[in-house]
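Apart from one protein chain that is not included, each protein chain of the complex appears where it belongs.
Labels for the chains are A and B, by order of writing; each one numbers its residues from 1.
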Amino acid sequence: MPSIIETSQLTRNYGEICALKPLDLKVPEGEWLSVMGHSGSGKSTFMNLVGGLDRPSGGELMVGGENLLALSEDGLARFRREFVGIIFQQHHLVPYLTAVENVMMAQYFHSVPDESEAITALQRVGLGHRLKNRPGELSGGEQQRVCIARAIINSPKLLLGDEPTGNLDHKSTLMVMELLKELRAEVRFTVIMVTHNQEVAAWGDRTIYLDDGVLVREERVGQR
Amino acid sequence: MRVLGSAWKVLSARALTPVVIGLFLLLYVGIAFSAEDALMALINLVASSPSLIALFSLIPLNRGALLIRELNDFRARRRLLGDGTGILEPRLFEQTVTIRGAAGGFPAAARRLAGAGYRTRGTGATLRAWKGVTAFPARALFLAATALFFCGILLSLGGRVSARGNVIEGVALPALEGSPAGGVVRRIALEPSGGSLLAKTLSIEVAPGDDGEPARSFGLYPPSRYHGSFVYPRYLGIGLRYRLFAPDLPGGAEDRLVLSIYPPGKEDGREVEGTPYRLVFSLAQPADGSDPYTTGNFTAQFKLMRGNDLLCAGSAPAGGAFAKDGYWVEIVEVRRVVVTDFISDRGVYLVWLSSLFFVVAALAWLSVRVVSPRREMVFLSQGEGITASLRAEGRGRQTAGLFHELLDALNSADGPHGT
Partner (left out) sequence: MTSMAVRLMPHLLAWGAMLLLLARGCAGRRGTVAAAAGAGFIGGIVAAPAAARLLGTDASFDTAKIVLGAAFLVYCAVAVAALYGSGRSSAANWGERLTCSAPVAAAGAFFTGVAGGAVCGFRSLSGSVTTVCAAAAAGLLLLPLMLLVERRLPAAFVVSPASLVSGITSLLLFTSSSLLRLDLFSPLTMKVMKFSHDFVHQFFESMLIPDHLFFTARLWGFVGVLFSNAVGFWGALVVWLAPALLVICAVALEPLPAVAHLREGARRRKTIAAAIRAKRQRLAVPLLALAVFSCAVYQSKFPAVEYWDPKPIQVSASPAGEIFIPKKGEVDLEDGKLHKFLFKKGGTEARFFIVMTPAGGLTVVLDACSICKPDGYGQTEGTVICYYCKTLIPLDTVGRPGGCNPVPLPCALKADGVHIDGVTLVNRWVDTVQATARVGGEGK
């Protein structure tokens, strides 16, 4: 299986603090990789680098055949728009826009909005009855499903999740993880899920453990 | 056959009318820089040139041909949507695409379309859906209106006959060529109207005459008919009979004139035949501000000239006289006159009818476009693929979104996805 992510001696420093020490990692296409570690271990730093949200301090980083170090700011922005979908713990939905409009906003920044496609995406994540509701009128799980629809609307090859179930109850967490599993099977994107929850990590194909910016352990997880 | 086919293609081409109009515009531009009355010159040139008439006639022919072609397309689409017969020709629709997929997805697609307000029909291998009201009747009316309009102009160019005559109170209507004389004009009445468009109305009352017509009244608009011609009042004039006596004209001179001296203040003059004199007349404005044409109280003012010398000037009411320095001018009678054109023009009806058609077409089109424009989709299962066509007379983006969604759902070798 070809690799969608290849890092070689990838590092990230914030002044004197070394958030990510030289990291060599390959992520095959279509894999669900869970990234675990305690607070400050470099999980989010790794995810930000891979998602083009931050620039490495050193090493090499190839994502989807693109050398992210060689991209300009415009190039990185294009890369983020077209290649990556991100789900955050904090949702970051626009509070005064409806669910459909939040999804259409992602379309707008990518190309052009298409309400019909946005509605289809929301129906796919089980929110066909909540199209016109604002985030404040949705439960945590529903908000996260809007985020998922927003993240996948532009057919990204790489879906990044930064503790997406951190604020959810157990039932909602299960619903979100089931949905991601189904979507991955349909659309076939690669998932990188940052989490500190072992149960959530177990949904992936492989889990890597980071400690103080160093990859300390790697585990293959069986299919659920 | 090939020649006929090419001729039909040219005749029904959308570009033909603008090309012909462009040529006439060019002709107008050329004439405008060399003649003062360019429009009249163009009209006269076209009317007198068979080749230009033939060129102009391409416009209504083109509109008619377009109407036939679009009607055929409309009927073909109706057949396809209705009972599914007929071939799915891509030119009948705006978009046609072929995708992988099976007809098994049609029932789910039909439900989705029904949910979006479409009416659907289908056999196992076809799915047809439509929504809204077609604007084709408005389009057909528009094409018919343009054809009628230009036909009307053509008829006017080739067949407008105009004869000018004076309609004088107490005198029979002028006889038109090939027709007997009309009845005597009993009364010409100019009345204030008080309307928002017309300040005054004019009516010409005519007694029964030798032409067998009963008593009738000619109005202003719409124009009345007289022996197949339109009665088109142009100017108001005054019929005046005078007598003149001068020191060197003891026998006097008398004449009847039709003068263009209305409204009061306008001057018109004539030579007194057989004398060196010239009389210039005008109407006096009554002190009470009334309109002498309406009231019938005429006071004629005159200037008696010999060469450039003014011999005397004065005024007299109808039936009155004025004398000074040996000169005596009697205003024997004054009558109302309407200088009228009798116009035979069959094209006018067509132009009026086309105006009505234009208005109806515009209103119809606007209503349909705003309220519920027509949208049509056709899906045909053929082998391992599905051919899908779309046509939207309005709300195109929205319709295209639904169309793409349905194609995504149908595009699966495993069957449809649930939605």
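The rule is simple: a contact is a pair of C-beta atoms (placed from the backbone, for glycine too) under 8 Å apart; a residue touches a chain by one contact, two chains touch by 3 or more.
Keep in mind that what you see is a predicted model, and the values were worked out from it rather than measured.
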item: Omitted chain - touching chains that are shown; value: A, B
item: Hidden-chain contact residue, picked from the options B:A110, B:L236, B:L259 or B:A300; value: B:L236
item: Absent-chain contact - pick from B:D37, B:E177 or B:E271; value: B:D37
item: Contact set of subunit B toward the excluded chain (per top definition); value: 14-15, 18, 22, 26, 29, 32-33, 36-40, 43, 94-95, 97-99, 156, 193, 195-202, 220-223, 230, 232-236, 263, 343, 348, 351-352, 388, 390, 400, 403-404, 407-408, 411
item: Residues in subunit A touching the chain absent from view; value: 82, 107, 110-112, 114, 117, 153-155
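Please note the rule applied: only the chains that are shown with their structure count from here on.
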item: Distance from the mean Cα position of subunit B to that of subunit A, given in whole angstrom; value: 68
item: Partner subunit B, residues of subunit A touching it in the complex; value: 114-117, 120, 123
item: Partner subunit A, residues of subunit B touching it in the complex; value: 397-398, 401-402, 404-405, 408, 419
